[in-house]
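Heads up: the structure comes next, in structure tokens.
For this depiction, one protein chain was excluded, whereas all remaining protein chains were kept in their positions.
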Amino acid sequence: MSDLLASDLITPDAGENPLLSQPSVSILKAAPLTRLSLRLRNQSVKDAGDAFGAALPVTPLGSSVSDKRAALWMGPDEWTLLAPEEELSAVFDAIEAKLSGQPHSLVDVSDRSEAIIVSGEKAEWLLRTGIFIDFSLDAFPVGTVTRTIFHKAPVLVWRTGDDTFVIEAWVSFMDYVSGLLMQSAQELEAA
Amino acid sequence: MSQPFRTEKGGRIDRGDQLTFMFDGEQMQGHKGDTLASALLANGVHLVGRSFKYHRPRGIVTAGSEEPNALVGIYRKGDQTPNLRATQVELYQGLEAISQNRFPSLSFDVGAVNDLLSPLFPAGFYYKTFMWPKSFWDRVYEPIIRAAAGLGRPPKNPDHDSYGNIYEHCDVLIAGSGPAGLAAALAAAETGAKVILCDEQAQFGGSLLSEANATIDGKAAGDWVSGTIAKLSAMDNVTLLNRTTAFGYFAHNYIALAERVTEHMSDPDPKLPRERLWQVRAKEVVIASGAIERPMVFPENDRPGILLADAGRTYLNRYGVKVGHKVVVATACDSAWQAAFDLNDHGVEVAAICDMRETPPESLVSIAKARGIRVEAGCVVTGTLGRKRIKAALIGRLMTSGQVASGGQIDCDALLMSGGWTPTVSLYSQSRGKVVWDQDKGAYVPGVSVQKERSVGGAKGLYGLQATLEDGYAAGEQAAKAATGKSAAVTRAVASGGEAGSGGTLGAIPHDRNPARVKAFVDYQNDVTAKDVKLAVREGMQSIEHIKRYTTTGMATDQGRLSNMNALQIASGALERPVTQVGLTTFRLPYTPTSFGLFAGVSRGDFFDPVRKTPSHEWAVENGGVFEDVGQWKRTWYFPKSGEDMHAAVARECKMVRETVGLFDASTLGKIEVVGPDAAEFLERMYTNPWKKLAPGRCRYGLLLNDAGFIVDDGVMGRLAEDRFHITTTTGGAPNVFATMEDYLQTEWPDLDVWITSTTEQYAVAAVQGPKAREVIAPFIEGIDLSAEKLPHMSVRECTFAGVPCRLFRISFTGELGFEINVPKRHGKMMWETLAKEIEKHNGVPYGTETMHVLRAEKGFIIVGQDTDGTVTPHDAGMSWAIGKKKHDFVGKRGLERPDLVAEGRKQLVGLLTKDPKVKLEEGAQITSRGAPKTGTPAEGHVTSSYYSPALDRNIALAIVKNGQALEGKTLYVPMPDGSIEVEVTSPVFYDKEGARLNV
Amino acid sequence: MLLVYCPYCQVERPETEFSCRGQAHIARPADPDTVSDEDWVEYLYLRDNTKGVYAERWRHIHGCGRFFNAVRHTVSDDFLAFYKAGEPMPDLDTLAKEAGK
């Protein structure tokens, strides 16, 4: 269900062809998004969530998704807020207004990273060719989000479904990340 | 000839599938399921290689990965992979193998002369000679030694195969699929635990695959294996990995596995990786690596045709190959007798069983007698005849005196030997466990577990089929329980037959031969004899590590798995100390040799390290830009026009920037957004400069030190609001600056209400520099007044560029009127192309990093890391002005007060002008106070930057010089190979000293 | 590759997600001006470099980004404790005894 809610936010970029489409796994470039990095103290968590439109998760590696909004736990005082591209200033201003007077930092990082959607029964296997994390559903349930390392590049991994992952990387790392994923998937086509 | 040594029936090979292969150019036949070794033996080929030092003819000794002799080169795609073990190479149609370390041919090898000269080459001989004349070592002796040494020839061409990687987590990892490993897997899997079972061989089953007599649950051992594997492979919680070697056991139960994916295929799909590295984090590990048989150290124990008894049995029962027609079995333990009986069952004549023991078990003796096999008890082999193949064994009788009486000779074409069994403790040892000596077993066995692992069966010296199965089941259950807390009732299989034998011997076998004349090999591959080990001891080598290094025993490609225990016993005898006081060399990873490609994995070419590009990259490529690597970034170095070399291009770019306007991609500079009520206070503490009074909308150059007081980074800080700064760092320094800031923020000043966010990749940045800069950007900037009054030098504004949000800095690293436009990255390409078109209207140019360096040098602006090197203070760099005098503290303030940092005679940044303006100094060139200095003269400093300056039409340089600031106007020298260059010390600012061009 | 527990993310992750920043609980002198050269060297460069149980700083640089402290035995490389920045250093001898080291 988190899959559904995320999917109206993280959508394949209409203009783009799939980076990879195999029966068992596909990689799609995601459309641009509003991304905000929010830092604040505990007492401001609720206000910020109200202003944003999705509660800020406080459980480590957690995410909360509501209509056109997603709040991702990045650290004990750090969240990444996702919203549709066109709502940048609306969301930004709403939070600033609500938090004025409360110590916080809200920074637009919409263009810092790009996202791809890796899905299919082999998606989890494909990620494990470069990420040393146990992606079994009990260890990494749907909704889990984390930063980690993919081979030599920092990435963000957000599981939005049993077989669906959103992978974000800073823009200049995305060629490396998507390129290696595509290369590693080649053996799946082997006889 | 067609496989004269193949049995009529039996074995696990596919007799219906005949394969053709080549060995040293000779065509032969084998079957699917063969290894190269078994196929060669089926064709009667024992001689497969030459030894390392003496080039003695050598044959196949084992049937496993511990093989010391049968190392071959395998050809594929016109290149060869050296040193592969024929005992591990699976046969495929068209396989091409060559023998190694011989010239011109395997049967006639001129290197064999070394064998005759061997009296001159005892252990460590090379430490004692080759010292005269002095110059001869690396010119004469060493090249000869190097050419003689080495086994196979290295590959010649780049490897086109790919290598895969997979990270895996599991509850129980089981290394080895013999009886103990399979039982452990069954027991663990039944509990639902996530299990990985791996085995280095093509087929699971280990010793069971060579078992012809024993049965499990009434089935033949081999059938039970097949049934068990079928059962396990049907379970989702089990991963079965054959052809997969657990080669490394690291901290925190991290195990590395090497899976050979395509090596056994004659024509693999190129999409498949050749090998795959499995990096496994296991909650529990079961080490079921079994035990290997020990050779016997008797004279001439290295003739082709001499094999381990269990190898003979394996070739017979698993591969349907007879190692000979007439076989002598030499043993000190029971297990070899079964080999004799199995061979006998297949019609091989067993000429004799020579057992060292005075009274071998009657049970065995009676069976032998019944089969009419000659049994010699208390009998040893004292030598062998034959050169390229054993012809006969000399035997001797052990007398109570300990002497040996000659016992004549027995003709044979093969000899099987067994000195007993050695548990394979490599993985346990790698797990940092300490092995302990077991006197009864005469072996080192695993001691207490240091990590979460259990050794089972042969790996801990436990033998006998039933006992081994029991041990495996128990270990599997315990491991699963420990990992998951779950347990399950497992129906345990029952075996009959395969009882544990007894007996075994260590060290050299006594004989009646002239010790000076004979060689009894301890380490086959490295040609180490019992004599060598004794010599090492005689020369004062007491630690087994010294003996190993001096004789090289145990340093061959089997890492001493065959030789260590015998060497240890011989050393202990010579030292007259118990084995335990001689010590054991540690087993190091990898368990067996492992491809470099496997470790390198996908990191090759563009994937060796991420290639980071800026939004102008494509445009730069299309416009002939030349790139340089700066960290992981590709930056445009310069934009040559057709026919231009770098010098011409840079000169043109510099000229045009100062005359009209230039466009530069500054996107790679680090950017950090510092936000929060304490933003100014934080910068106050991090940077040398004062920040609190900086008004919103203004910028200031900032200098960052480490707490030792030396310059580590610099940048421009723009204040967007009371509580918001947009600051920049150097390209290379960005990650470290960010990490350093987080460090101070989180661990020293957690009370500050401020947060930092990296925005390096949020913005694309275009620097527009030059007299026409304002005219170039004006058409696209909306929302602000660009006039000098409203937007003075060192200002920042938020506005729009061509309709997209933008942060506009009025700053200059060139000394010209300049702007840096930051737009969200997705608009970077548009911004660059828009400006690139616009500057053309003004005869402007795009310029690269080299021109940027020249222009800043003309202005005396430093590049951190080029004009500073981690030993330079702000005072040294002539930037005392950047230090907030009234500040109570900032990072580096205290460090700056240390004695040597305030001492006289520090090296300081200056400008240098060569007396001859056409002479360009070399960067890094040294500086002296006198010309033509004597060697050893201390340098006064060195040239940090040097360029031709189009603006001054002469060469200029920056340098770090002792007391430099006081030397302005003085003459110094730059000594070069062809004489010294005269230079005059000047101010580092060469152009527009008063900065008039900035404030327009 | 060590397995490190992040007390903020509350998960074990491979060492490659972390950066080790040396001995823990070395505070930068609050008032550097009053610190002697000897004490400044102590802060800058002198570390216990203990062969045994050692408290050190780690940062989950490719995770939550937080600094935290860990107690590790520098011979076995086993971790004996993880705790958040600002929390007091546990008694190392006690930890050593519990771990039987």
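Quick notes on this structure:
Every chain is named by a letter (A, B and C) in the order it is written, and numbering of its residues begins at 1.
By definition in this document, contacts are C-beta pairs under 8 Å (C-beta built on N, C-alpha and C of every residue); 3 or more make two chains touch, one makes a residue touch a chain.
Heads up, the rule we're going with is that contacts and distances are computed from a predicted model.
A single chain of the complex does not appear, and UniProt lists its protein name as "Sarcosine oxidase subunit beta", one of "NADH-quinone oxidoreductase subunit M", "ABC transporter ATP-binding protein", "Sodium-dependent bicarbonate transport family permease" or "Sarcosine oxidase subunit beta".
Taking every chain of the complex into account, the absent chain touches B, C.
Only one residue in the set B:597, B:624, B:697 or B:735 touches the chain that does not appear here, and it is B:597. Set against the missing chain, the residues B:131, B:494, B:621 or B:952 yield one that touches it, B:131. Among the residues B:878, B:895 or B:911, only B:895 touches the chain that is left out of the figure. Touching the omitted chain from chain C are residues 1-2, 15-16, 19-20, 22, 37-38, 40-42, 44-51, 54, 56, 72, 74-77. In the full complex, chain B touches the hidden chain at residues 52, 79, 81-83, 119-120, 122, 125-132, 134, 137-138, 142, 145-147, 149-159, 161, 163, 248, 250-251, 254, 256, 279, 432, 515-516, 531, 535, 538-543, 545-546, 549-550, 552, 557, 559, 588-590, 593-597, 599-601, 603-606, 608-609, 611, 628-630, 637, 708-710, 865-866, 869-871, 895, 898-901, 922-926, 928, 933, 935-939, 942, 975, 977.
Quick note on the criterion: only the chains that are shown with their structure count from here on.
Mean C-alpha position of chain B lies 28 Å from that of chain C. Annotation: 31 Å between the Cα-based centres of chain A and chain C.
Contacts with at least two other chains are made by residues 279, 281 of chain B. Multi-chain contact residues of chain A, defined as those touching 2 or more other chains: 78, 132-133. Considering their complex, residues 1-3, 14, 19, 21, 27-29, 31-33, 35, 37, 40, 43-44, 57, 59, 61, 65-67, 76-78, 85-86 of chain C touch chain B. Residues 32, 37, 39, 41, 77-78, 103-113, 125, 128-134, 136, 139, 151-153, 170-173, 175-176, 179-180, 183-184, 186-187, 189-191 of chain A touch chain B in their complex.
Within the complex formed with chain A, the chain B residues making contact are 164-169, 194, 269, 271-273, 279, 281, 602-603, 606-607, 609-614, 632-633, 673, 675-677, 753-755, 757-763, 824-826.
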